[in-house]
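The complex is shown incomplete by one protein chain, all other protein chains being positioned as in the whole.
By written order: A and B. Residues from 1 in each chain.
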Amino acid sequence: MAGGGILRIMLVGFAALVLGYLILPTFIVVPLSFSNQNYLSFPPPGWSTRWYEAMAGDLAWPQAAVNSFLIGVPTALLSVVLGTLAALAVKRGRLGWAAAASAVVVAPMLLPHVIMAIGLYPVMLDLGMLRGFLSVVVAHTVVAMPLVFITVCASLGSYGEALELAAMTCGAGPWATFRHVTFPMIRTGMLVGGVLAFATSFDELMLSLFLTGPGTRTLPRLIWEQLNMFLTPTIAAVATLIFAFSLLLLGAAAALQARGRAQPVLRHG
Amino acid sequence: MARSVDAARPWTISRGHAWLLAAPLVFLAIFFLWPLARVVVRGFVDPALGLGNYARIFGDGPYLRVIWNTIETAAAVTAICLVVAYPVAYVMARARGAWLQIMAALIVIPLWTSVVIRSYAWMVVFQRRGVLNDLLLGLGLVDTPVRFLPGSIGVHVGMVHIMLPFMILPLVANMRGIDQTLLRAAEILGANPFNAFLRVFLPLSLPGINAGVALVFMTSLGFFITPALLGGPQHMMAAVLIEQQANVYLNWGLASALASTLLVVTLAIYLFYLRVTGGAAGTAIGR
Partner (left out) sequence: MAEYSKQRGAGVVIEALAKRYGEVEALAPTDLTVQSGEFFSLIGPSGSGKSTLLGCIAGFVPPSAGRILVNGADIVAVPPYRRNIGMVFQNYSLFPHMSVAENIAFPLRMRKLPPGEIAGRVERILSVVRLPGMGDRAPSQLSGGQQQRVALARAAVYDPPLLLMDEPLGALDKNLREEMQYEIKQFHRAIGATVLYVTHDQEEAATMSDRIAILNHGRIEQAGEPRALYEQPRNAFVASFLGDANLFEVRRVDGAIADRIAVETSDGLRLVATHAPVTVARLVACIRPEAIRLGNDPERTGETNVIDGVVADVVHAAGSVRTRVSVGDRLVTVRAATQRNVTGWRVGEAVRMAWHPRDTLLIPKE
C-alpha cells in the first residue's frame, strides 16, 4: 500500500519466512535419507545410500507400496465414476435439493476420519469384507469422491448448460450428449479429480488402521507402525521416495490442467 | 413424434438427472450415513442401554479434559493459522507472474506431502538430539537439551504446518476478487492506508476469513496423526483417544459416544461452513 515501503518489505519478508516454514520438513527429510549414521542427527555428518539399501532389503516396504497401489487405483476409478455422476446431477439437474445433496457428498471429506473408521468397522465386519482390499477401497472412495465431485463441478461450471441443451435440440439423447459434448468438456476435471482421489487414498491412515489387515497393509500404515517403534533414517528414505512420487502426481495434475481449461490445481489440495 | 395421447406429463431434464444421483447416494447411504448412524446408536447401547457412556465422558474426568483440550487446540491452531496466513495471502493476492507461481508451488507441495511424513519431520526437529536442540545448544541459549516431545509445542507447530495452506488458499481466492480500486477510492476520500485497510479491505475479506476459519477449525478437531506422534498422553486429542479406546481397549461404546460428541461439534461447524460458502460445498478443500 501507499506510504508503506517498510511495511511492504516486512510483509514480503514475513511471507518468505512462512513459506520457508512450509517447505522446511522436506529439506530435513530428504538429506536425512542419505545419512551415513543410524541416528537422526541433522545435518548428517556423512552421506550414504545405506538406508535405501536397508529399505530395499525389507520386503515389507515393496509389499506395502504394492498394496497402496492396489487400493489407490480402484479408489480413484470408483471415485471418478460416482463423483462425476453426483456432479452432473447437482450442476445440471435443476434439482430443488441439489444443495442438500452436495452437502452430503462433500461431508465425508471434512468430517474426522476416526468417526467413519469406527462406524465402518462393524459394517464391514457384518458384510464380511473386513481386512480385504474391497473394504479399504470402499472406505477410501467415501472420503476421496468429494474431490472428484468438486473438480468436476468446477469443470461443469466453466461452461454453461446451453451447450448441452444445444446438443439436445440437435437430436442428441442423454447418452450421446454426454459422450459428444459433456465428456470432452469435463474430461480434464475428471482426470485431475482421479489423481486427487488417488493421492488421498495413498496418504490415508485412519481408515487403513481399522480396515486393513496384514495382507492389505498400506504404506502410511507401515510407516506409522515403524514410527511407533523406531526412528531410523529408513523411514526418511521411504518418505523421500513417496515425496518424489507425490511431486510426480502434482506435476501430472498441473500439466493436465494447463492443457485443459479447468480450475487451477492450487485450489484443490 | 408425440407418442402418447394421454394427459401429457411434461418432459423435464430433472427426471433423468435425479437418477444419476441414485448410485452415489446409495453408496453414501450404505458406507457413510449408515456407519454414522451406527456410531451414534452404539454410544447409547454399548455396553448397556442408557447414558452411561455420556456420564463417563461428561462426568468430571480425563475424557472431558481431552475434549476441552481438543477444542482449545483446534481454536489455537485456527487463530495462529489466521494470523500467519492473512499477511501471506495478502502478499500472494497481489503477486503476479513467476512470483505467484513460486508461492503457489511452495504452498501446494507440502499439501501433496504425506501427513505422516511431515509429522515424522517434526519429530526429527523436536527430538532430544534434534535440529532445534542442536541450534539452541549451538547458540548457547540452553545448556542441556530441552525436552520438547511429547508436548504441545510440537503438536501446535505440526498442526499449523498442515492446516496453513487451507487457510491461505480460501483467503487468496477471496482477496483476488477484491477490487483494488475500492482501496484507492477510500484513500482518495481521505482514509489513510491503515484506515482504508481496516474499513474497506478487511470487511471485504471477511467471507474468505469465515471459510478458512471454519475449514481449519473443523479439520483440526479431527486431527489424529500429529497429536498421536508429537503430543503423547500429555497432549491427547479426541481422535487419538477414540482410536485408542476402540483399537487398544476395545471399549467401543465409549469410543462411539466420544465420536458422536465430536460428530455433533463438527457438523455444527460444517453447517456454518456451508452457509459462509453459500452452499457451494468445497470452495477450498481438506484432505
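Here, contacts are C-beta pairs under 8 Å (C-beta built on N, C-alpha and C of every residue); 3 or more make two chains touch, one makes a residue touch a chain.
None of the values given here were measured: they were computed from a predicted structure.
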{"item": "Touching the absent chain when the full complex is considered, from A:L78, A:A167, A:L211 or A:I242", "value": "A:A167"}
{"item": "Contact with the hidden chain (one of A:V18, A:A64 or A:V181)", "value": "A:V181"}
{"item": "Residue in contact with the excluded chain [from B:I13, B:I109, B:L204 or B:L267]", "value": "B:I13"}
{"item": "Where the missing chain touches chain B, by residue", "value": "1-4, 8-13"}
{"item": "Where the missing chain touches chain A, by residue", "value": "159-160, 162-163, 165-173, 176-177, 180-181, 184-185"}
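Criterion: only the chains that are shown with their structure count from here on.
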{"item": "Inter-centroid spacing, chain B versus chain A (mean Cα positions, whole Å)", "value": "16"}
{"item": "Interface residues, chain B side, partner chain A - complex", "value": "13-14, 16-18, 20-21, 23-25, 27-28, 30-39, 42, 84-85, 87-88, 90-92, 103-104, 106-118, 120-125, 127, 129-131, 134, 161, 164-166, 169, 173, 183, 187, 192-193, 196-197, 215, 218-219, 221-222, 224-225, 229, 238-239, 242-243, 246-247, 252, 255-256, 259, 262-263, 266-267, 270, 273-274, 279-282, 284-287"}
{"item": "Chain B-facing residues of chain A, complex", "value": "1-4, 11-12, 14-15, 18-19, 21-26, 28-29, 32, 39-42, 81-83, 85-86, 88-90, 92-95, 99, 101-123, 138-139, 141-142, 145-147, 149-150, 153, 174, 199-200, 202-203, 205-206, 209-210, 220, 223-224, 227, 231, 235-236, 239, 242-243, 246-247, 249-250, 264-269"}
